[in-house]
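Only a single protein chain was left out; the remaining protein chains are all shown in position.
Labels run A, B, C, D and E following the written order; every chain starts at residue 1.
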Amino acid sequence: MRTVYLNGQFVPESEAKLSIFDEGSMYGSTVFEMLRSYNQQHWKMDEHLDRLYWGLKVLRIPEPMPKQDMADLCNEVTLKNCGEFQSDDEFRLMINVSRGPLGIYRDACPQKGPTLCVSCFPLKWTVAGMGALYDEGLNAVVVNQRHTDCLPNVKHRSRMPFILANQQAAQMAGLRNWALLLDQEGFVAEGTGANVFMVLNDQLYTPDPNHCLKGISRDHVLGLAQELDLYADVGRYNYYELIHSDEAFFTGTPFGALPITSIDGIPLGDGQPGSIYKKIMAAWDKEVRVNHREQIQDWDAQRHEPVGSSPYVSKN
Amino acid sequence: MRTVYLNGQFVPESEAKLSIFDEGSMYGSTVFEMLRSYNQQHWKMDEHLDRLYWGLKVLRIPEPMPKQDMADLCNEVTLKNCGEFQSDDEFRLMINVSRGPLGIYRDACPQKGPTLCVSCFPLKWTVAGMGALYDEGLNAVVVNQRHTDCLPNVKHRSRMPFILANQQAAQMAGLRNWALLLDQEGFVAEGTGANVFMVLNDQLYTPDPNHCLKGISRDHVLGLAQELDLYADVGRYNYYELIHSDEAFFTGTPFGALPITSIDGIPLGDGQPGSIYKKIMAAWDKEVRVNHREQIQDWDAQRHEPVGSSPYVSKN
Amino acid sequence: MRTVYLNGQFVPESEAKLSIFDEGSMYGSTVFEMLRSYNQQHWKMDEHLDRLYWGLKVLRIPEPMPKQDMADLCNEVTLKNCGEFQSDDEFRLMINVSRGPLGIYRDACPQKGPTLCVSCFPLKWTVAGMGALYDEGLNAVVVNQRHTDCLPNVKHRSRMPFILANQQAAQMAGLRNWALLLDQEGFVAEGTGANVFMVLNDQLYTPDPNHCLKGISRDHVLGLAQELDLYADVGRYNYYELIHSDEAFFTGTPFGALPITSIDGIPLGDGQPGSIYKKIMAAWDKEVRVNHREQIQDWDAQRHEPVGSSPYVSKN
Amino acid sequence: MRTVYLNGQFVPESEAKLSIFDEGSMYGSTVFEMLRSYNQQHWKMDEHLDRLYWGLKVLRIPEPMPKQDMADLCNEVTLKNCGEFQSDDEFRLMINVSRGPLGIYRDACPQKGPTLCVSCFPLKWTVAGMGALYDEGLNAVVVNQRHTDCLPNVKHRSRMPFILANQQAAQMAGLRNWALLLDQEGFVAEGTGANVFMVLNDQLYTPDPNHCLKGISRDHVLGLAQELDLYADVGRYNYYELIHSDEAFFTGTPFGALPITSIDGIPLGDGQPGSIYKKIMAAWDKEVRVNHREQIQDWDAQRHEPVGSSPYVSKN
Amino acid sequence: MRTVYLNGQFVPESEAKLSIFDEGSMYGSTVFEMLRSYNQQHWKMDEHLDRLYWGLKVLRIPEPMPKQDMADLCNEVTLKNCGEFQSDDEFRLMINVSRGPLGIYRDACPQKGPTLCVSCFPLKWTVAGMGALYDEGLNAVVVNQRHTDCLPNVKHRSRMPFILANQQAAQMAGLRNWALLLDQEGFVAEGTGANVFMVLNDQLYTPDPNHCLKGISRDHVLGLAQELDLYADVGRYNYYELIHSDEAFFTGTPFGALPITSIDGIPLGDGQPGSIYKKIMAAWDKEVRVNHREQIQDWDAQRHEPVGSSPYVSKN
Partner (left out) sequence: MRTVYLNGQFVPESEAKLSIFDEGSMYGSTVFEMLRSYNQQHWKMDEHLDRLYWGLKVLRIPEPMPKQDMADLCNEVTLKNCGEFQSDDEFRLMINVSRGPLGIYRDACPQKGPTLCVSCFPLKWTVAGMGALYDEGLNAVVVNQRHTDCLPNVKHRSRMPFILANQQAAQMAGLRNWALLLDQEGFVAEGTGANVFMVLNDQLYTPDPNHCLKGISRDHVLGLAQELDLYADVGRYNYYELIHSDEAFFTGTPFGALPITSIDGIPLGDGQPGSIYKKIMAAWDKEVRVNHREQIQDWDAQRHEPVGSSPYVSKN
């Protein structure tokens, strides 16, 4: 049975809960990170923790422990749970930090100081059903809900625009539809838990981080592009430039990158995953010694129930 | 010991918790209401439940039970807890509804259907230390953080702009500072859990609900104004019109209305609670047979610890 | 064979064409009106011609003839064609006026002065397949394409946002989907050739004409509301207020009003055409002595081919 | 007599017309291109056709024929007409593609599939009277009408903002006034059928294509700049940076580039065509083996009638 | 010789000067009012002083004296100078208040406390040449410079947008051109020292004071409208509604109201001063027992030099 670190204790996963009097529950003000492993080794833990601690600073949440101790704790949580994983599993580590119960509720919830929760569960949950998408590609649904986040660079839990966007995308038939949000002036921003890249004439284009999260997979793709001698431009792009792309793809920690083969039903290029996308994924697979596509397709082949009983999948 | 309704069961208040895998925890997508009693009778329960159920509809969260059953449940929760209250207490009822655990986490959290939590605790927690404000008035701090909520009319838990606004206001010395947010075009929007009214030449002015919550206390004040033959205008007002007011006040369910006697340190009128404010509160007190000011000042007189150990008070 | 007035001549309908060198073809700068008859009597011709002539003035297009002569011409065109209509037909009159060929193309197209074209064809073309919608209601698809018209109050032919909106709506399955556009700040604007009304607590709400056409059917509904003692508010409403409505409907000259029974798939009220809608249509039917619903359903019953071979229906 | 290709047939130029029932007439949704020749050889036909076919894709208009066949057709149209041109003439080729008649009008206009029209006429029509501007320069009139195009990167016929802008500029005395539009946030966007460049300290500056057409002449100037070792910046520039320029010029296919020597009457630099402008034009002239200025001045010298009988000249 | 009150002293008009070290000179932060007399009696002095004192409060400038003393001072200044006026003159009173010299310049300019200057000169200076406009009407030039004032309701001296607007309008030929500014979203705001009214179907329309000064003459017209049973709407109107008006006029203290007979050269109505305008001016004339038009035309008839040697006339 998996166990979760919660405010100094280890509790069963089913007991990993947050008080209704916690500021995180009350205001959606939890800062969080979600990591994955490759070959059961955590990937880019430093980058994730750096972003987490910056978010704490912006929100003036006291650090629950020094950053290095947090890394140790993450490893401890993983170690405690690794017996619960199958040999072909990968880890999905989730860290939530909130300011703790609001002072006015001290009688109901006497905890002092911030709330910290670290859990570790199989990555295959998050990516269930995504295996086919590496071959078929996604249809990006550009929803009318704009990206109105007041703090787009911090990974936090006030994610209402994402829920609304996902609901709009879920109106389309099929399981290949992922929402894509425009920013408030109508430029391409990001998916709901995924950054977006466009490719035109073998060059990469991705929105600047004024209106989207500076995703760690996004940064990784920018690094791979450099290694592969692909020029990458960071800026603002409109909806019709997006349609104009030869290729496009979403990036996100759990899946690496997934091809977008149409936008609102208009095929990009020949409607197939593009060659630049494939080149980047090949380099990524090689670097982490995991074939993303095969790994997820294998997991999908093992599943018995259908995916998508809830239409609102968490993608990161 | 107070008890809380949580998904079909009654649990101790300290066990009133939400799974970290619940969409409410993950996305700040919980819809909620907070009621108060007068003389231990719930006030405007229908209005609160109507707004709750509309929020569920907008967010496409299945109704956990028919609205009438919810009213019955609220009363049941209150009844079960009323022995824990002192005779001069009032009830604060909190209803949270979220869509429930995300489908991908069914192994960790097998609950199906929405999450419903109804709790009831003393109102005096929420209003601790506010007693003096009826006499001294508040200083409204107009923060640089704009009101960016994509769903201002639904009472939901993605309240990041409010936390950031509260933090900015807390930079000012003293306990009389409450944050006031402008909307994205720079017009007065609302406080962090409180609507705002201005008074000029004996007329009331309050922002239209395109950029603020349609608060139930706000609606009540509009009704009182009508009874008192006070003209009330609903529109958009800028920062300098706010300063131009003779009086201003915040409204919110727990405290009714509190006078704003200065804006960013500039006194309104003579710097004292205004006569229209007093006229409205007098009518309100009479109608509910509770003197807001005295009730809270009595509670404050009984408290032993200082208020404000956490600067981020939840105001509704 | 129907005949069309074109610059002083009558030509067969199939010859009703505009030079590629005309400013109207080149710039989408044609001003137009489309009328309908009830019992073969033109409806509100003065209002339509007033709007047409105002558009000419705004665009500084010389008037091709005095307004009264234009009315006479419209009647003449109708008279010349009325033998081509069946006894249960209604007339659809279309007037297009553009500035004429650009001066630089005088060698290719020597015409001087404005281009005027008046044609008259069966209304049933425009409303084909709409009969069922009076009973089933429409699903309004709120598209991501915003309403960017620089001249929303003039009925002109630079209607690119409408085409893009229609294409987005056409991605949804079924024939009941009509596009609804938000304005550039995210408030409800209008359909693509149809105004929108919301109903809440028996009051009507419709966007102010700063961001939509001041439709003649819209004005008519406002007039009927007054007669029926229904309060009507003209203002700005957001997406979530739209969802919050008890009822909603589109208005447009060819069909009068059609009920919107869901928004992006979220049912309004009980998902049926609403009672206020029905009351308005009953008054309208009575006034014009035509039952809109029955008339169009009769026409639909006579048709042999399926509707919708082109997804981009012109609605006005 | 010149002949025009129209939907599979060749018709006289005066018969080159579009049905009033065509979506292009109805919605301004025609996609178009206009080419020119140098020494009677078409220039950059591939670039023009690429842009045309991209526009068709964005608007989901079926391709009327493969791109290579379109190139062949363009040449065929030119060949058929070249006998009508004088030896010192250049060709102006115009391609219009629209979706064709709306489905509801099939009885009036039975054509199926898209409408394609290719015509070829003397370039000197378009540039009549521009010869003097190479020496005198233009006065750019920055109009109050903002550039509100929802699809600025597609060359389409919903060009209302351009007509309104031209009308405002035409209020100024003289024939040297060309309109220049700001985008919706007040930055310099483009002329009405012409891109704009600024020069400061021997560096070029031109608006990014988020708010203007990515003109083919604009791209050509960026290429020439590279060859001439001139740094070119693509970004957003405000009105007062424009005035601050040492030089400025408009680019457009028919005329190459024309100097702007004043903005709203404020002279740029010494009020004469600038040296960078001249350097670029010299390189361009050399490359295409045509002296733009002399060619157009020669044509102007041959004309008998005055230019400008219509103030609204089509510039591309 | 006229004399001016300046910080406790009376100085000759030519010595009425502000130190270059005064915050008013340094930051354009002077608050001011300009009054006029009718039959040598000051008009609406209370309203002007109320606005002045409100501006001082917004800018946190200490009051130089109680409001009643200021009224007395204004009368004293008038009395001291009235011998310098002709019998048919009216007074123009100007009050400037600034915070005084910046503290860092105390060595150069040792004055402490605010700077107050009250002067009184002939109104005919301000309205020179306006007589003919009552008959001919103005052409409102809608400039591209938007109204960007951060404090539109306070009459202050940071009036850069007005200077830029006046300069753009001055590009047009003739003396009948007055600038009209749009607000930042493109709606009609105000002239440069004048409010604007539109008339359509005998109803008045004027921009709401969120984006323009709440002019005292504007308020007066709203009052006259009420007396004359004319409905007046206060809201936001776009450029094309302005053109759509039957009539329009500017209001300002020195001239009352002046008719706008064209907008960017497009005539309103029949291009003559409108009947509602005339009705309002007749009521105004009667109330103040001065015929505005005749008074100014008389003064113009007496002038020897031409008007307009500086194109940048101050209108209030």
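Please note the rule applied: contacts are C-beta pairs under 8 Å (C-beta built on N, C-alpha and C of every residue); 3 or more make two chains touch, one makes a residue touch a chain.
All values reported here derive from a predicted model rather than from experimental measurement.
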Need the list of shown chains touched by the one chain that isn't shown.
A, B, D, E
Of the candidates D:187, D:205, D:277 or D:299, the residue in contact with the absent chain is D:187
Among A:45, A:58, A:132 or A:222, exactly one should touch the missing chain; which is it?
A:58
Touch assignment to the omitted chain, from B:219, B:264, B:285 or B:300, lands on B:264
Note that chain D touches the chain not displayed via residues 185, 187, 235-238, 240-241, 243-244, 266
For chain A, the residues touching the chain missing from this view:
54, 57-58, 60, 151, 153-154, 185, 210
Listed in rising order, the chain B residues that touch the chain left out are 142-144, 146, 168, 171-173, 182, 186, 239, 264-265
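Definition applied: only the chains that are shown with their structure count from here on.
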Between chain pairs C-D and B-C, which one is joined by a greater number of C-beta pairs in contact?
C-D
Copies chain B and chain E touch via same or different residues, half shared test:
different
Just give me the whole-number Å value for how far the CA centre of chain C lies from that of chain E.
45
With chain centres defined as C-alpha means, what is the inter-centre distance between chain A and chain B in Å?
33
In chain A, which residues are in touch with two or more of the other chains?
146
Among line, ring, star, complete and other, the chain contact graph is other
Could you please write down every pair of chains that are in touch?
A-B, A-C, A-D, B-C, B-E, C-D, C-E, D-E
